[in-house]
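The full complex has more chains than appear here; those shown keep their coordinates.
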């Protein structure tokens, strides 16, 4: 199991849906990568100068919208994850 | 529903009005994009080092003037939104 | 009405006076743009980490000298304004 440190959030990025027209798969515009993901693990929060941990605003199971081009992609046990800082998460999708 | 995090503000940018002269649509000067938008959702505010949340100065329904070239455009459920940080909002239009 | 946020100040930049010699309008040196303006609206002040607002040092009606190349020009209801941060105002003209 991956336990992110600090304000990091581990997510699995949503796959691009295949659009089909009458059964024919259409290629998506390569420039519009999905920016939605599912949170699989969150860190304990950023530690301030006073040694306090700032609570996280996202939790495991949240569907989130993230800032494209942010985060590091890692492979672990054949799954691909994106590790983001919480500040790279723009919104929670309710 | 999109719930922005931190000091983020989700807006819908105003459409450029078509100028017509005797019914003929005139092209706008492409360089003068609208910088006004309607606030559709606001975050809970930036968290300070002490763990306090700074209150937001804009609210849902406000018409705002924003700093051009700021923000990230996202598509969600066929609508296009702009996600700004509150600091990118220059003024509220009353 | 435009209500600037934070430490922003909305001004109208002074027009370049036309210099005339015997009624003939002389072109000004293009490089010497006016750097004086009239304050039309001020924000409530920058919010500190403690959540306090720092009072503004300029007020509506002040004539100010501003740092050239600073600020964003906006058009609103057919008027052109410059939106500055207070730090871009170098002096008040008394």
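By letter and in written order, the chains are A, B and C; residue numbering begins at 1 in each of them.
Note that a residue touches a chain if its C-beta (ideal position, glycine included) is under 8 Å from a C-beta of that chain, and two chains touch if they have at least 3 such contacts.
Quick caveat: nothing in here was measured; it's all calculated off a predicted structure.
Participant: Given 3 placed copies of the single sequence, give me the total number of copies for the whole complex.
Facilitator: Full complex, one repeated sequence, 7 copies overall.
The rule we apply is simple: only the chains that are shown with their structure count from here on.
Participant: For chain A and chain C, let me know how many angstrom lie between their CA-based centres, rounded off.
Facilitator: Centre separation, chain A to chain C: 43 Å.
Participant: Chain A: which residues touch two or more other chains?
Facilitator: There are none in chain A.
Participant: Of all residues in chain B, which touch chain A in the complex?
Facilitator: Listed in rising order, the residues of chain B that touch chain A are 1-6, 8, 10, 41, 44, 47, 49-51, 72, 74-76, 83.
Participant: Residues of chain B touching chain C in their complex?
Facilitator: Those in contact with chain C are residues 32, 35, 48-50, 52, 54-55, 57-58, 65, 67-68, 86-87, 89-94.
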